[in-house]
Structures are given as C-alpha cells and as structure tokens.
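In this view, the complex is presented without one of its protein chains, the others remaining in place.
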Amino acid sequence: MTERALVSRATMEIATALATGAAGAAVMWGSIEHDIGWGDSGPAAGYFPFRIGALIVLGSLANLGFALWGRHEHSVFVTAEQGKRVLAFALPILGFVIVSLFLGMYLGTILYLFFVMVFQGGYGPIRALALGIAVAVAMRLIFPLWFKVPLLIGPLEAWLGLY
Amino acid sequence: MDNLGSLFHGFGVALTWYHVALMLVGVLLGILVGVLPGLGAPNGVTILMPLTFTMDPVSAIILLTSMYWGALFGGSTTSILFNIPGEPSSVATTFDGHPMAKQGQAVEALSFAFLSAGFGALVGVIVITVLSGWVTRFALRFSSPEYFAVYFLAFASFIGLAGANPVKTLVSILLGFAFATVGMDTISGSLRLTFGFDELLRGISFLIVVIGLFGIGELLLTMEEGLKFEGVKAKVSLSGVLATLARLPRYWVALIRGSLVGVWMGITPGGPTAASFMSYGLAKRFSRRRANFGKGEPEGVIAPETADHGAGTAAMLPMLALGIPGSATAAVMMGGLMIWGLNPGPMLFIERPDFVWGLIASMYLGNVVAVVLVLATVPLFAAILRIPFAIIGPVIVVVCFIGAWTVGASKPDLWFAFFFGLVGYVFKKLDYPVAPLVLALVIGDKAEDAFRQSMLMSQGSLRIFYENPLVGTITTLAILLVTWPLWAMLIERVWGVRTARVQPVDLE
Partner (left out) sequence: MRLAVIVAAVAALGASPAPLSAQEWKPTKPVEFVGAAGPGGGTDIFARAVQLAIQNHKLIDQPILVANKGGGSGAEAFVYVKAATGDPHKLVFGTSNLYTLPMVAKVAFKHTDFLPVAAMVFDEFMLWVKGDAPYSDYKSYTAAAKSANGTYKMAGALSKDTDQTLTRYIEKDTGAKFIYIPYRSGGEASVQLSGGHANSHVNNPSESVGHWKAGQVKPLCVFAKERMPKGAKVTETQGWSDIPTCKEQGAGIEEYQMPRTVSLPPGSPQAAVEFWAGVFKKVSETPEWKEYLERTAQTGRYMAGADLKAFIETDEKRTRKVYEDEGWLVN
C-alpha cells in the first residue's frame, strides 16, 4: 500500500537545511555589527552570536550533505492525503491570524470557529455561531474584564468604545 | 530546635479561618490563570496586588503565594492534556505527560503530576524550615562563575552526546542559543540581532516559541495522523486518582532524586525550569525504565514535576533572605513586600518573624490545599478531552494565539506563533529535537551573562571556573555528565559491568 508522496523526505530535508543555514547566516550578519573578538575582559557582544551563527551554517551544510548524498530509502515527508488534512487545519489558522489582525481577535475567533465547525466539523450554523460567540464572550470576561489584560481589538470594538 | 519553635508560632499565625479561606481563593484563582496559557501567575499576582494594599502583610503574602501554587499546578494541566506548557518549567512535563494523555491515561498523568509536585513542594518547605540560616549563607557564596557552572550542569545533564542525530541536535541547540541572544545585551548595553525591528527589542519570548513549537506544532501532527484525541473511553473518576496515589510510592527513586535536584536548583540560582529539565535528563539516563521515556512513562512525569515544585518552593528562601527573586512571579511579589513596608533581606527573619514564619507555615498548608483542590479538578479537565476534536482543536488554537498576544500586545507575535507552529511540525517530522532548543532559549542568555561577568572578573582567564572548591566541583560534575558516554564505556570495558548504558536521550 504505497501512498503517493506530496513532498518527499529528501526535499524537505534539503529545504530545512537551507532554511536553518540562512538563519545561521543572518545571525552571523547581525553580529558583525558588534565586536566579535575576545577582548581584554573576555568575549565581546558579538563573540558568541557570531560563532553560534557560524556553527549553525556548518551544521546546516552537513545536514544538506546528508540529504543530498546520504543513503536513504525513498521515504515520504507527507502523503497527499496527510498534506490535505494538514492544510485543511493550517489554512483556517492562517485566515484566523489575518482576520484577527484587521478585525480584532473577538471577530476573528467567531468567524474562525464558525467556519471550521460548519465546513469541517459538519455542525449546523446556529450551533457553530453560538459556540463562537460563547468563546468570544468568555475571552472578554476573563481577559480584559477580570484580569485586565486587553486583547487585540479591531475597528468595531474601537467604534463601540470597548477595549 | 529554634526553627521548629518558630514554625509552630507560624502555624499559629497562618491557621485562622480567614487565612485558610484566602488560601482556597488564592489556589482556585491560581489554577484558573495557570490553565490558560495567556495568563500566568505573574498576571494573577499583579491583579490581586491592589487588593492586598489594605491587608496586613501576612494575609497578603498568603493570598499571593497560594495563587502561585495554584498556578504552578494548573500549568502542568495544559502540558499534559494539550502539549502546551503554560510556564517554562512545565515544558519537561509534556515529554511523557502528553503521550500518556494520548494513550488514554490522562487521569493517571494528571494525578501523578499533581501528587509528585506536591511531594516536591513539601520537601522544599521542609528544607526551608530546617536549613534556612545555612541556605542563606550558602547562597551568598554564589557569584557569576558559580551561576555559569550551575547552568552548564543543568544543560549537561539534559543533553546527551549520543543523540539519534547529533548534527540535528546541535543545530537545534544552537538555534535556541541564537534566539536567546536577541534583544538587549546586559553586559554591553547594546541591542543585538534585532535587525532594526522594535518587536525584537525585548527578545524572542519563550512563551511564543513554545506555543508554536509545542502547541500548534502538535495540533498539526495530530491532524496529519487523522487522529482525534483518544482516551476518551478512559474512565474518569476520583477512584482513578486514588489508585494513582497508591502507585506513587513505587516511584520513590524518581521522587527523591527529583526533590533533591529541585531543592538544589532552587537554592542555587538555577531555578525551576533548569531543575525540571535536569531531573528529566537524569531520570532518563539512570532509570531502569529509561527505554519507555518519551512514550508515556509515568516516571517521566514524576521526575520533572517533583523538581519543578521543589525548586519553586525552595526559591522562596533566597527571595526573602537575599532579595533575589527566583522567578517572574517572585519578582512581582517582591515589589509587593516593599509596598507593604517590608524590606526583603537577611533581617526580615529577625524583624518580622511573624511574617516569615507565617508564610513558611502557609506554604505547608497552601500546598496541601492546592494538591487536594487540583486533584478534585482532574475529572473536570479530563472531561475536556471528550469534546469532539472539531470543536476543541480550534478552541485550543484560539487560546494559543491569545497567549501569544498577551506576551507583549504586539501584532507580529501572532505571526511568530504561527511560524513556530510550522517549524515545530517540520522539525518533529524530520527528527530535529525541539526540547534542547527550548532549554537553550531559556537559559542561554543567563548563561552567557554569567560567563561574561566571570570573564570581566578574571580579566579573561578561564581559570576562574576552578578558582574555589564550590565552582570547581560543579564544573567537574558538569564535564563528567557531558562526557558520560565515554565513562560508561570505560567502566564496561574495565570491569565488564553493564552499567547504566547510555540511552541516547531522545530529545523530543
């Protein structure tokens, strides 16, 4: 029973090694703004970051080498089926983040829960909406009102004078 | 004995109906803030602080510390149920706690966590009671080289050289260290690796990384496997809790080792986070059941929890006697002490014995109250797992992002949390261990500060780490632990004994 690979493991290993390598390079680049030497009074501000960055780059190159030339069976990172499930979960989260940034977390939460429950959970719209609103109300009670921790609000709340 | 007399006096102060009521309220509020990742003990204490202005200091500190105990217990709940540690010190609880919950042993995992935590806390208070004077003098001997050696020891006991993929482990640790250097550098007073972004001024928040790597990352993995939370069939009842209590004594080695590590790290400035990682690392290395670690082994819950609470409790002593707060919450409380007109310091024990011993007595009572209350909530929390995943999954997502927002009320943090969620998913699938990354992030900057302070002191000479017997011993222990695989091999060769064969500490 071989499942179709959406992304092969080797591809993902290469991509990850490149990404960590880039992160290491960024760390090195950011630290040369400071002194990277070992002065009279021990290591300067850039000493550790620079070397950490350099080691990350080296480690990433090694991982890249393993991924490109190492012996590994043709293993799978995600199958098409798994990929679909993950995306079905991750994309609504992405939507939630974007909506929250513009409309605030309360509306973001209601819309997100509504969407996920109706289109993925197969619940009725009334129940989904009720749950979304219930969660939003609980958020409002617990965070800004009881514990005085304001949440991200959007234009609607600002207009209503809520905080 | 002098201290025991004082303690009985303290019980006299703490054991009033009013104070017991305050403990109940404090613990309950604490559990609430501890369970929600966006809130923590510091939030709770900040909120209650204005109320305490009108109370007398003993009542005030009882309320605040009870809240702290409650929050510590509550924090383990989300670690076990959803793989979301609410505080740095409960990260290690996820390693075996969450697998247990997934296998339908949520009740056992929670009960083990709470009971062993209570045990650790009790040992911590007993040490405070018996050794308060000695501990204070001992803590004063710690300077930057000793601090560094303690962090090094904690790291050494958790990180094994014989990991499954050493290069990936290394990259993961180094990324953690790199994240830890972001922000203001205490030693030079300049900003590092912020790349001009204001959001990076305060550094990369532990909570956001953990919410992403552990919380969101875990949810993505769960979705991929097409799993719902299993274990809903497990019977949830108080008798399950009691059955666990009966099984606890079997793990006496883990309990005692955890308490010792915890108390030691609480007195030395290692703190609860380092303590829990260290205890887990040691348990995994030396336990007879080490092969099961990471797959849902109760000992893997007991070890970090005992140490975490042992350290959290023992750390109250340096706070009172020296004025060095061992945690964010303790720091907020210290501000409170000043407002109530008390000066933390060695004289507090002499000037205000009623306050100090009332507090210590309340730590015994408060922890007992906390264990009982939190055990009573186990069926409630375990019941959350019966909610269909289509509902609870998205709700957890929302709670995660609220947590990310509350860290600094900054919009890019939401993106960071999402990003770290993807990183957590990919890293887990490709066998990049994430736990060492978190440990490096939490203690990396403190270790760097301590190292560079030491170098300032010695004008660049590394000999300072062997300057006196104390720092020399800790450094040697740490080096021994780092190189343990070599020693184990040697012992086996020479004596032919099968020693604690080093299991690759599979850091997940």
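In order of appearance the chains are A and B, and numbering begins at 1 in each one.
In this text, a residue touches a chain if its C-beta (ideal position, glycine included) is under 8 Å from a C-beta of that chain, and two chains touch if they have at least 3 such contacts.
Keep in mind the model is a prediction, meaning the values are calculated, not measured.
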item	value
Given B:25, B:126 or B:187, the one touching the chain that is not displayed	B:187
Touching the absent chain when the full complex is considered, from B:409, B:462 or B:480	B:409
From B:91, B:241 or B:332, residue that would touch the chain that is not displayed	B:332
Option from A:8, A:41 or A:120 whose C-beta touches the chain left out	A:41
Residues belonging to chain A that touch the chain removed from view	41, 103, 107, 148, 155-156, 158-161, 163
Contact set of chain B toward the excluded chain (per top definition)	42, 46-47, 49-50, 53, 140-144, 183-191, 194, 196, 198, 201-203, 322-325, 328, 330-336, 338-339, 341, 343-348, 351, 408-410, 449, 453, 456-457, 459
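One rule holds in what follows: only the chains that are shown with their structure count from here on.
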item	value
Chain A and chain B: spacing of chain centres that average the CA atoms, whole Å	24
Residues of chain A that touch chain B when the two form their complex	9, 12-13, 16, 20, 23-24, 26-27, 30-31, 34, 38-46, 48-49, 52-53, 55-56, 59-60, 62-63, 66, 77-78, 82, 85-86, 88-90, 92-94, 96-97, 100-101, 105, 109, 112-113, 116-117, 120-123, 131, 135, 139, 142-143, 146-152
Residue ranges of chain B in contact with chain A within the complex	33, 36, 38-39, 43-44, 47, 167-168, 170-171, 174-175, 177-178, 181, 185, 187-188, 190, 192-195, 216, 219-220, 223-226, 388, 390-391, 393-395, 397-398, 401-402, 405-406, 409, 411, 414-415, 418, 421-422, 425-427, 429-430, 432, 448, 451-452, 454-456, 458-460
